[in-house]
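Everything on this sheet refers to the single structure shown next.
One chain of protein is taken out of this complex; the other chains stay put.
Residue numbering begins at 1 within each chain, and the chains themselves are lettered A, B and C in the order written.
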Amino acid sequence: MSAIAQDGAALEDVDAFAARARAWLAENMPPADPAKDTFFLHAATHPADEEVLARAATCRELQRRLFDGGFAGICVPRQYGGQELTPAHQTAFNREIKGYDYPAEIQASTFIPCMAVLLEFGTEEQKLRHIPRMLRGEEIWVQLLSEPGGGSDAAGAVTSATRDGDRWLLNGSKIWTTSGWWGDWALCLARTNWDVEKHRGLTVFSLPMSAPGLQIRQIELVNGSKDFCQEFLTDVVVPDADRIGDVDAGWSVMTRWLYHERTISGGSPYVTGGGNRPNAGPYELAALIEAARRLGTIDDSTTRALIGEAQTSSLVLRALVESVTHKMATGSLPHHAAAMPRLFGGTANARRAAIATELYGDAGVVWAPDDEIAAQVGLGYLIRQAACIGGGTTEMARNVIAERLLGMPREHRADTSAFRDVPRGPRASGAH
Amino acid sequence: MSAIAQDGAALEDVDAFAARARAWLAENMPPADPAKDTFFLHAATHPADEEVLARAATCRELQRRLFDGGFAGICVPRQYGGQELTPAHQTAFNREIKGYDYPAEIQASTFIPCMAVLLEFGTEEQKLRHIPRMLRGEEIWVQLLSEPGGGSDAAGAVTSATRDGDRWLLNGSKIWTTSGWWGDWALCLARTNWDVEKHRGLTVFSLPMSAPGLQIRQIELVNGSKDFCQEFLTDVVVPDADRIGDVDAGWSVMTRWLYHERTISGGSPYVTGGGNRPNAGPYELAALIEAARRLGTIDDSTTRALIGEAQTSSLVLRALVESVTHKMATGSLPHHAAAMPRLFGGTANARRAAIATELYGDAGVVWAPDDEIAAQVGLGYLIRQAACIGGGTTEMARNVIAERLLGMPREHRADTSAFRDVPRGPRASGAH
Amino acid sequence: MFTQTADQDLLETTTEQYLAATFPPERIREFARRDSTFDATLWKRGAELGWTTLLVPEAAGGGSVSGNGLADLLAVAFQFGRHAAPGPLIGTNVVAAALGRWGSGELHGGPLAQLLDGDATAAWAHAPRMGSCASAVVRAARSGDGVVLDGTAPLVESGAPKGYLLVAAGADEDGARSHYLVPFDAPGVRISPLGGIDLVRRHQAVTLREVVVPAAYRVGEPGTADVHDEVLLDLAAVLQAGEIVGAMERAFDLTLRWTRDRYSFGRPLGSYQEIKHRMADLRTQLEASAAVAEKAARHVGEDRPDARSWASAAKAYVGRVGPELVQDCVQLHGGIGVTFEHDLHLYLRRATLDAQLFGTPAYFAERVVRLVEADMEEGA
Partner (left out) sequence: MFTQTADQDLLETTTEQYLAATFPPERIREFARRDSTFDATLWKRGAELGWTTLLVPEAAGGGSVSGNGLADLLAVAFQFGRHAAPGPLIGTNVVAAALGRWGSGELHGGPLAQLLDGDATAAWAHAPRMGSCASAVVRAARSGDGVVLDGTAPLVESGAPKGYLLVAAGADEDGARSHYLVPFDAPGVRISPLGGIDLVRRHQAVTLREVVVPAAYRVGEPGTADVHDEVLLDLAAVLQAGEIVGAMERAFDLTLRWTRDRYSFGRPLGSYQEIKHRMADLRTQLEASAAVAEKAARHVGEDRPDARSWASAAKAYVGRVGPELVQDCVQLHGGIGVTFEHDLHLYLRRATLDAQLFGTPAYFAERVVRLVEADMEEGA
């Protein structure tokens, strides 16, 4: 199996590459700790800020090691610091890296969607400036996309960018920025034209998170997590050279941005790992069974039915993800079909939290200070809807399935006139 | 406690009336058989036509007895054969009649909505002609209201009435007529004007079910029931004298028609009894428990949870009906609030059928030929959605709650132009 | 939400005004950061409003406003739920009810009077469970004029520094148990705080090591604890249902407003039919929850024969749909609904806590079946 690169040089055989990667990994990368679950929403004893920063530093360092080893940016052109190999090489590498720690937490959003968007829409100068730094772990990128009044409507952004000579002034607020408070750079969607239909007045910019006028606030979630941030932009200056894509053509950038964001569940050539299945904490089947034993309810058929339901739905989700992924790849389902596993997964995860709460009974709402797993059950229940909200609500998934997959009539839209005139409701301006 | 009738004569004291009724009932009416459940949808071994006709004959005869005893039409004016007493008298009578057999099956639709509509909208001649016969059990009335293409939209009737001198020619089809095949007379909603908004082109007529051109077909339901009928009207002649209310003013009649129909759950002064709680067959709590004992699952906590759920939801429904009825009576909830018990009751009844099926397992899908209760479980499951469809779907109830009770925005309507131009879809004309 | 007398309305209104002024959501979040959430002054003022006397007979110093003290207290519990308010309302009232009905004169004069005045609060150690793991296990032995108690009550509510624990104890594990009232400050009582889901209603584990209480601190005839726990469980179930209905009402109300104010794709969220239908479902569940809680309060408060079925159905139903309703409200809010600064989680926490403590919804559904079986036995 060999192939010819664009410049005519022979590419390394995938098997040989895999063997080389295997040897290098054994030599250079630390083993994964499957119990580590730092960045996932259901963690109850959420990491302190210092722990997050320490992990970020580890990620940067691991990314640097990959770069130095010649395994960063496997499908990225050489002139930007990549290896210019094929998706098959990346897939092989991802297979090999299983069991090793790797910079999982910066794959999204740094490589997808940010690097992917830069590769498609960035100027040569922008690419040369940022992509090597990304691949070396020196620039962590985040997404300034959602807005407080925006909900599921990405195209309804009201953060404004006003031209001022060869620079832009950005004003507004962004929210739900993962890693916002420790990221280095950002892609930012802003409105540059209020007198056209909403999709036609948007532009994408890049800017450093340290830009003057950019204020960052960590958002505390009900389970104590402070991963997400809200940003307030007050006359933030962005040189026109940092604009990504054409003025008012932001939606064509966004289409790809959102596409690349979705490839987190598989299919991206830019992501390393994707991999070590995170420990589901109290929701691991064995953990549920052990809890039931401890609570003396393991012989109770209702308890067993709950455990059986949890396991069944996790198996069904696995089958569904595999089957839909395969059907999309072979074209027997359109890419909108991805909304089905999203919907199923969201509701199954929410239900899983309810199952654990029901199984634990009073032990899931009051716990000894050192009983971390019971605390995870309690706080996991409080945050459970995050599974049906984050990354596009289950309601939006249902819309997509109905309208795009089943071809049912589209919802009546009241936002097709000039964006300036679109009703935004009494609370559109406030944070909530 | 005494009152003065409209004509100035003193009314009988309610307590005295109740005492008289008590004595008369003991003398004249047969006891009720609580196990008898002839007319309810969940019966599996559905009555043969002859049994239905025999029961209808009994109802006629029992109604005649009430009439002869001076207890028919308690709130109906004397000139139409009634007693011209107060709702309090009817309520007292309904209390006394508990435990007796009474003509339950002809209260709806003969007295509500048909007699109630006649009383409000009929001409003097119409009232004198029909109401005494209704009260004597000689005329059983049915409702020609729903249409095959109509669904929840009563005002969308397409059965047409065309004027022809001093008579009308009716053409079209009606469906879901309870007792259609053994009723004597009917109220019928028809379209008399196609060039105005749909509510403004309707007229109500009365006609005998034996009218030439009126063809009646019993509809077989999935559980074997043949209570409902579909009618085909081909140039059915109705004299203008049999029109109820003004031409094209049918919707104002309908508003009251639908109101009176809803009073079947309580609050009508025209209904006798309302009363003997029908046996819930396999869904009685004791029956579920006995089945679980027989199947050897009574100690299984899942089974017990199912039984507990059934009983809990039947208690909650009772509390909800009482509370909403009381709040509507005192004005603390508008009458649209009745949609809440309708919604809860529908879904609870459907769920009850699922609970029984789950509890029975294979014994609820295959049964010995003489095991009527198991057959009721199986066929009851097949017909269970009737509880969420008949008498207005649960979807319509949700619309009413959202729009009328919660004041949420109304659905966009596409049927506000002249009815002739309202889109009715490719299948609107066929039966289905 | 409930149909009430004018006096009950007045009790509810004064409670509402007091809680709204004293415990606005920001205050609850602030309390959450404290070690202790009990404020003696605030609780004392609540007692003056009538929060502690309603389940106690007049002869014992209590008194209701309508003749049905539980129905009165339901309105107070409802408001506690609406404000996710701190304060050991349920435990104190349940224990006061026990003392009022079955306590000695000495208990009436001392602890009960303190509870009624708001000078002390109380916790009830009962924690019925489906599984084979018992909750509180305490042994009692006579010793001179007093009784020596040894054991643990692993999950009881925290309250005032001056507090009492009502706990069932027997000479041996299977024997007939009696109720004892234990002052938390008695020698040998050890307390360790627990974590939990509610921000302001706290709990603790209690260990009793050779704790001596006077004989007069036995509550009720010897061996009556199990029967009495069932009676008290009816009260607790109704009050928890009341709190949950309050939490539901507030969450629903916030969400209905949100669907009006929030626009999505140029239209108010509430104009989307799917949202409308969900709100209709939630509204119906709210009404049904209020209806069954009220009915249960009536029947239990009036000692009607089917009272226990109603109390059980109330907790089984409201405990099941309550937290789920609030979760649906979170979903309808989107991301903002899972932030600490939004109020919704206050009601989610309270509804969930009430649903799971003193018997889960599943426990009460099972209890409903036991009651039907008992009726069938009697009928047979």
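Note that a contact is a pair of C-beta atoms (placed from the backbone, for glycine too) under 8 Å apart; a residue touches a chain by one contact, two chains touch by 3 or more.
Computed from a prediction, not measured in an experiment: that's the story for all the values here.
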| item | value |
| --- | --- |
| Among the chains presented, those that the missing one touches | A, B, C |
| Contacting the left-out chain in the complete assembly, out of A:R64, A:R136, A:R256 or A:R304 | A:R304 |
| Sole residue of A:V142, A:M340 or A:I373 that reaches the chain not shown, by the stated touch rule | A:M340 |
| Sole contact to the chain not displayed, among A:N94, A:N171, A:S323 or A:S417 | A:S323 |
| Selected residue (touches chain absent from view) among B:G151, B:P239 or B:P334 | B:G151 |
| Interface with the unshown chain - residue positions in chain C | 272-274, 276-277 |
| Residues of chain B in contact with the chain not shown | 146, 148-149, 151-153, 156, 175-176, 219-222, 224, 228, 292, 294-297, 300, 302-303, 350, 354, 357-358, 361-362, 364-369, 371, 375, 378-379, 381-386, 388-390, 393-395, 398, 411-416, 422-428, 432 |
| Missing-partner contacts on chain A, residue numbers | 285-286, 289, 301, 304-305, 307-309, 311-313, 315-320, 322-324, 326-327, 330, 332, 337, 339-340, 343-344, 395, 397-403, 405-406, 408-409, 411 |
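Assume only the chains that are shown with their structure count from here on.
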| item | value |
| --- | --- |
| Whole-Å separation of chain centres (CA-atom averages), chain A against chain C | 42 |
| Residue numbers of chain B (touch at least two other chains) | 301, 305 |
| Touching two or more other chains - residues of chain C | 130, 268, 362 |
